[in-house]
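First comes the structure, then the notes that go with it.
The complex appears here without one of its protein chains, the remainder shown in place.
On to subunit A.
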Amino acid sequence: MQTQIEIHAEPLNIQQCIDWVMSPDSGGIDVFIGTVRNATKGKTVLKLEFEAYNKMAISEINKITKQAFKQWPVQKVLVHHRTGTLQVGEIPVIIAVSAAHRDAAFEACRYIIDTLKQTVPIWKKEFFEDGEVWVAAHP
């Protein structure tokens, strides 16, 4: 049971994340890579800006990964989230999970990204040609 959680402004490194979760007793690795999409509801997105309440975000991610270890027989769990300005195609989040068998890895990985989006204090601002908006802020 090992966990690595990082939040920082430098570009995320996919290979490093995969290497970290890999282990001889694993039968598979499930990786979720979030990428910046070029449009929202048909409007062209120019770039995104991510802001995090770092200390609390790490503590909330830690709760999620602990829960994942409780629910599924997974071996290593990694969550890296980026902050700052990201261009289209760049990577804001990587989640990597290794397990002896694939079901646990798939399910835990899905649980982690879904829950992260609901509870972790990180915010995304979308920049359009005609303005900018904090995602989900208003009903």
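Quick note on the criterion: a residue touches a chain if its C-beta (ideal position, glycine included) is under 8 Å from a C-beta of that chain, and two chains touch if they have at least 3 such contacts; residues count from 1.
Operating definition for what follows: contacts and distances are computed from a predicted model.
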*What protein name does the UniProt record of the undisplayed chain give, "Molybdopterin synthase sulfur carrier subunit", "Pyruvate ferredoxin oxidoreductase", "Peptidase M1 membrane alanine aminopeptidase domain-containing protein" or "Branched-chain amino acid transport protein AzlC"?*
"Molybdopterin synthase sulfur carrier subunit"
*From the listed residues A:L12, A:I29, A:A52 or A:A104, report the one that touches the chain absent from this view.*
A:A52
_Chain not shown: contacting residue from A:N13, A:T85 or A:T119_ = A:T119
_Residue by residue, what part of subunit A touches the chain that was omitted?_
34, 50-53, 55-57, 59, 81, 92-93, 113, 116-125, 134-139
